[in-house]
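Omission of a single protein chain aside, the complex is shown with its protein chains in their original locations.
We call the chains A, B, C, D and E, going by the order they appear; numbering starts again at 1 in every chain.
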Amino acid sequence: MSDVLTQAIDLVVYGMGTVVVFLTVLVGATMLMSYVLQTFFTTESPEVTLRPSAAASEGLTDPKILAALSAAVKKYREDHN
Amino acid sequence: MSDVLTQAIDLVVYGMGTVVVFLTVLVGATMLMSYVLQTFFTTESPEVTLRPSAAASEGLTDPKILAALSAAVKKYREDHN
Amino acid sequence: MSDVLTQAIDLVVYGMGTVVVFLTVLVGATMLMSYVLQTFFTTESPEVTLRPSAAASEGLTDPKILAALSAAVKKYREDHN
Amino acid sequence: MICIGVLLLYLAISKNFEPLLLVPIGFGGILSNIPGVDIAVGEGVLHQFYAMGIETGIFPLVIFMGVGAMTDFGPLLANPKTLFLGAAAQFGIFATLMGAVALTETGLLEFSIAEAAAIGIIGGADGPTAIYVAGQLAPHLLGAIAVAAYSYMALVPLIQPPIMRLLTTESERKIEMTQLREVSQIEKIVFPLLLLTLVAFFVPSAAPLLGMFCFGNLMRESGVVDRLSDTTQNALINITTIFLGLAVGSKLRAEQFLVPETLGILVLGMVAFCIGTATGILMAKLMNLLSSQKINPLIGAAGVSAVPMAARVANKVGLEANPHNFLLMHAMGPNVAGVIGSAVAAGILIMFAGG
Amino acid sequence: MICIGVLLLYLAISKNFEPLLLVPIGFGGILSNIPGVDIAVGEGVLHQFYAMGIETGIFPLVIFMGVGAMTDFGPLLANPKTLFLGAAAQFGIFATLMGAVALTETGLLEFSIAEAAAIGIIGGADGPTAIYVAGQLAPHLLGAIAVAAYSYMALVPLIQPPIMRLLTTESERKIEMTQLREVSQIEKIVFPLLLLTLVAFFVPSAAPLLGMFCFGNLMRESGVVDRLSDTTQNALINITTIFLGLAVGSKLRAEQFLVPETLGILVLGMVAFCIGTATGILMAKLMNLLSSQKINPLIGAAGVSAVPMAARVANKVGLEANPHNFLLMHAMGPNVAGVIGSAVAAGILIMFAGG
Partner (left out) sequence: MICIGVLLLYLAISKNFEPLLLVPIGFGGILSNIPGVDIAVGEGVLHQFYAMGIETGIFPLVIFMGVGAMTDFGPLLANPKTLFLGAAAQFGIFATLMGAVALTETGLLEFSIAEAAAIGIIGGADGPTAIYVAGQLAPHLLGAIAVAAYSYMALVPLIQPPIMRLLTTESERKIEMTQLREVSQIEKIVFPLLLLTLVAFFVPSAAPLLGMFCFGNLMRESGVVDRLSDTTQNALINITTIFLGLAVGSKLRAEQFLVPETLGILVLGMVAFCIGTATGILMAKLMNLLSSQKINPLIGAAGVSAVPMAARVANKVGLEANPHNFLLMHAMGPNVAGVIGSAVAAGILIMFAGG
């Protein structure tokens, strides 16, 4: 049997084996994760708690906030002129 | 006459000649193309036949489709809950 | 006193000095600029005079104009058919 | 050779064969074969794109990040067992690798182990993964491998249904599946990190591919960097796709492409798709034997990847058997599982054959 | 020299002279001339932009791809004879080349044949083409050539009308042209491929430029890759324009720019524009002598390119003579023909003088 053929068989066995083992482990880990998260976090309604202050703490690089700021200023000025 | 001047005259004759010949050939080829396409394809209303299944076979990289899919799923879920 | 410490003191004095001097000069220059511009340009309503022909002289790379052009053509065609 | 470029353009434009890739690839292929000018070699612009984006691996990795940002793992998380289907369908990759080596044994063609691995990855039915692996293991075959991968992905609606009908009974195709549960945002946020952790432990060689993929997905799901996620899914992936396609096209020069190996690659790639489809379905049937909660074996075919085409095909064939049978979302699970599976396989191939 | 940068910014911002290019070029020019810091040489960031984008040719080619994606060949396809006008107007390029060589003969200035060719291309009235050719043939003159090209393109509404009025009679300017026919989508799809085929046969050296141009146009017209086409016309061309402009600005350093050659280039560039305008008009008049279907000779002036400014100027001058005379769409034909014509000329210049 040629060297390449031996290598190929090794690779097939090792490769397909790893794929199956990896995804099997992933099935288990995913189920565990979902179980844990559903048990401990669902009641708190994560969508809300996860972003407590999205509007209050973004960086300089957020133009929406700057736009909102400048709109607010404009309004403020108009109200006071 | 200097070497550069000779070269320049060659370049002008060759260059301007090529531009004219090229665009003349292009005029002919374009007319021929339009004639052929208008003769053979116009009756079939190309705009329609050209995209038989735009919505049915785009790749993973199309977010519009994914968006449509997830909207459909959402609707489906809502209808079934 | 170590060499690094001497360097650091130099850097602090020179650096903080430059920052302060630079921004002080900038305060003066900015006030001067505003004074000059307000004196000479405000009456002309700069927003208007600054863009005399925005619609008349953009380059090929402006799709809005091309879109407007093609819309105009479409309309023209429809009116004449 | 220019005709092949025109053919690819024709298929892309007129038949809608993966146009986002095949238009740039086909056009790049035409440019590469113009005699008398170096566009795809030396200082030529397409070769520069190739050198900066594919030799380095950057373009396929960035595309994969974009794909991650477009992927919704919801259906997979709602039914994690569909990951088995994504695993099984990768058998196409390894069977094809064996096929390429067997061809070499017969003396008909000659492929090294690295070349055989690069050909096998066509069976992964995932464009950026195939280009990444081919760029690492067999750059001279990249053109044929990329063309095969994208063409067969476009042909999924023709290739898969006969195999699906052959391997399933009418009653199996009629199986209706239970409604998937809602998946919470926090599960979607943790999943890419969990996946990356397992990759780090078990197949670190797959970490560049799956790392970028998980990063894109985390940007999407975290909800705090929407502007980055949007740009990744739009401007960035589009720009990269254009240059990736042109760079792949630079590998379609006649002297590299019009060789017997290309024919072998096209045939082997087709075999890979068929085997992957079959093993996906068979795994689904096996799971039905072992579990009481029945799954429709058609969704096993979606395990090859070819997102989202294969999932749509499963849905369509399912509807033919049972007009009330909507398999689309159920098939999205194995579909994205197939992306993970082939990226894992890619990591192993690169580690094993790239040394 | 910093004053020249400020002047360019003033013209761009206040007079609207091609601001998309002249704002980055002018600002880059200012940055390049700040004493005591290396921004435009060595490891400086503008020099890095130059090395990665202009030395390689990538930036102008990507811009040209974007221009292709923005170009509608409809008016040209409806009246292909206007291609002759686009051919004639390129005489400005070659006349200027001769002028530069003649200047050398007089001993006033000294230009090599490559430099003369790079100067001539200003007459093409096409920014990315001029930058591409200058980057290949005479990088040290790139700053002056780019500034001249964009300045004169902005000045088209001032430069062209007097020449147009001089070379045409009132009755010629009043000629109304017949309505252009509708062009089908399939003609628009096939045209870029036809054009590329002819380029491959006749002027392969023009294939990088026209190939990228046709690729952009095919993305636009094929209708199957709209997301790529949109990104090409927006994010990609904008990003590239910024870096191209800054990179060109790095060539405005005083020691390179404030030389007698620059004055010669500015004068010769103006001559190129005037001659191109004139030969375009004269060709239109010649065509009227030979054909019964009359064309308005004003649209010949649009053959220089300067898209879409020159077409608008033709329209405006036409309206002055005859208020019912809408030449805009008729002038778009020679206008885009001029882009093709100057790219063909660029290919020949690079092949001839770049060896």
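Convention: contacts are C-beta pairs under 8 Å (C-beta built on N, C-alpha and C of every residue); 3 or more make two chains touch, one makes a residue touch a chain.
Remember, predicted model here, so these are calculated numbers, not experimental data.
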Chain not shown: contacting residue from E:7, E:34, E:158 or E:263: E:34
Interface with the unshown chain - residue positions in chain C: 2, 4-5, 7-12, 14-16, 18-27, 29-31, 33-34, 37-38, 41-42, 46-47, 50-51, 54, 62
For chain D, the residues touching the chain missing from this view: 56-58, 61, 189, 193, 196, 199-200, 204-205, 207-208, 211-212, 214-215, 218-219, 222-225, 227-228, 230-232, 234-236
Missing-partner contacts on chain E, residue numbers: 2, 6, 9, 12-13, 16, 19-20, 23-24, 27, 30-31, 34-37, 39, 43-45, 48, 234-235, 238-239, 241-242, 246
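As a convention for this text, only the chains that are shown with their structure count from here on.
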Chain closest to the middle, measuring from C-alpha centroids that were averaged per chain: B
Centre-of-Cα separation between chain E and chain B, whole angstrom: 22
Residue numbers of chain B (touch at least two other chains): 50-51, 54, 62
Per-residue multi-chain contacts in chain E, two or more chains: 189, 223-224, 227, 234
